[in-house]
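Following this message is one structure expressed as structure tokens.
The complex appears here minus one protein chain, its other protein chains still in place.
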Amino acid sequence: MVDGRVSATARTILRLSSVVAGLLGWHYLAVVVVKDGGVLASPLEVLARAYEMTVVTGELYPHLFASSMIFFYGFGLSLIVAVPLGFVLASTRLAWDYANPWITAAYTAPGVAFAPILLFWFGIGTGSKVAIVFLACSFPVLLNVYHGMRVVNREYVELARCYRLTRWALFRHILLPASLPFILAGVRLAVGRGLTGVAVAEWFGASEGLGYLIFFAGQTLNVPTLFVGVAVFTGLGIAGFEIVRQVEKYATPWLAGGPWK
Amino acid sequence: MKPRPAFTRGAVSVVAGVAMWEICARALLENELLIPPPTSVARTFWSLAASGELNRHFVATATEFALGFGVACIVGVALGYLMGRYRWVDEIMEPWVAVLSSVPVVTLVPLIIVWFGIGMFAKVVVVFKVTLVAVTVNTSAGIKSVDRVWLELARSMRMSSWHTTWKIRLPAALPFIMTGMRLGVGRALLGVVLAELIASEAGLGYLLRESSEMWDSPKLFATIVLLVAIGLANFSLIRRVEQPMAPWRRTAEWSMDA
Partner (left out) sequence: MTTTRPVLELRNVGATFPGTGKEPVQILTNINLSVREGEFVSIVGPSGCGKTTMLRVVNGLMPASSGEILIDGEAAGQVGDQLLMGFVFQAASLLPWRTSLKNVLLGLEGRVHDGRDADEIARKYLDLVGLTGFENHYPHQLSGGMQQRVNLARALAVNPRILLMDEPFAALDAQTRSFMQLELLRIWTQTRKTVIFVTHMIAEAVLLSDRVIVFSHRPGTIRAECNVSLPRPRDMDTKSSPQFLDLEKQIWKQIEEEVRDAGGFGQS
């Protein structure tokens, strides 16, 4: 039981003061306690650097662009491949039984393990990076599409049989809408994994991109830049999730609250 | 007892896949480096294990993982409980938890290395962060979702606050806590391997980098296979533990998250 009546204003005050206190604490820590710019930068320094990178030199943009391109190619490709594939696998028990061990193995393994192989095969270039993102995104989508189709309520399927719907009609009017929440949840996961994939890909011999920016800043102890990079990356992630959330709201308006994470 | 068809088909698929891999690698590709055949991977694996090198790295990764994960679970449950139970704690902590959970681990690793160096402690911190977020968020959700009827039951039985927490709130939140742990495990594994990949002298992630830098593909593949095996083992282990812990929850929801 959550302790009852905390008014909306009290809530906002608590949140705001928490954030402000945190920022002040950070600043104090950076400027008074640590004092070593190579370890911790104060929020002001980070803001200044952010300003510099966006407005003054504009050096952020090429990196942002490079990473975004890789992400969109990999993400887009994965949707094109994984969604239909998921439907196909869901349609026959047989197909899934054969594919399952491989898919589960690929999904549960830490994605970074596959990166070196992909670099071997595709060399250091955009291709291998897109491949890494592609793989990172495909599996959550694939698995969610499959399971979305599988857990569709029995009764809906029986209803379709009563009305003698064709397979295609069954798919289009019942299975697809019913599994849409799962699919979109998978897409949401794919966003997170895809962005991680971008960063991992950029660690291996990239010369531009947000991931590269972060790693290079880390190696040169350029903490403000590092923070800026992390912030932008996080921002992308949040934006991505929000977009998918909005799509979810629009495409599946019948889901009021939604399941827990 | 006859195994279910799903299992046999899966097993057949794996065996067939490995066999095909062997045939293709030996017959078609000339360059062994590109795709080493499973037999040579197995040989390398064996020699690594025998020499104790594999052990050394495995133990390093495992220790980092166990330490970070264990501490994070305890702290996470405590924090999650407070957040779930007391609204004001929730409001204060929420912004920070939200920020912490939306920052991808990948991007934090360089920062953690800057702060904590390339030793073991940094990896423990990575595992800690990842697990803490997952466990806290899910524990909080679990505590918040305790059925009001049970709490009213406790009140009508005049149960003390302490008893209510230990006998009702925490058991009710247990499935959520387990979910948090499950989510944490997958991500923590990724985090620790990545951290070792970037800056380390020991551990499976280090092996990944070393073998790829030296173009030793059998070794690379051996490491990858091991990591895949660990991932799979984690997955099925947690599955197995989760069910008896919460037998009343029909996991019809194929909880897919990581």
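Per-chain numbering from 1; labels A and B assigned in written order.
By our rule, a contact is a pair of C-beta atoms (placed from the backbone, for glycine too) under 8 Å apart; a residue touches a chain by one contact, two chains touch by 3 or more.
The structure displayed is predicted, hence computed values, not measured ones.
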Contacts of the hidden chain among displayed chains: B
Omitted-chain contact residue, chosen from B:E53, B:E152 or B:E201: B:E152
Where the missing chain touches chain B, by residue: 147, 149-150, 152-153, 155-160, 163, 167-168, 171-172, 174, 246-248
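To be clear about the criterion, only the chains that are shown with their structure count from here on.
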Euclidean distance of C-alpha centroids - chain A vs chain B, Å: 18
Interface residues, chain B side, partner chain A - complex: 5-6, 9-14, 17, 33-34, 84-88, 90-96, 99, 102-108, 110-111, 113-115, 137-138, 141, 144-146, 148, 151, 176, 183, 186, 189-190, 193-194, 197-198, 205, 208-209, 211-212, 217, 220-221, 223-224, 227-228, 230-232, 234-235, 252-254, 256-258
Complex interface listing, chain A residues touching chain B: 1-4, 6, 11, 14-15, 17-19, 22, 38-40, 93-94, 97-102, 104-114, 116-117, 119-121, 140, 143-144, 147, 150-151, 182, 185-186, 189, 192, 195-196, 199-200, 203, 211, 214-215, 217-219, 221, 223, 226-227, 229-230, 233-234, 237-238, 241, 259-261
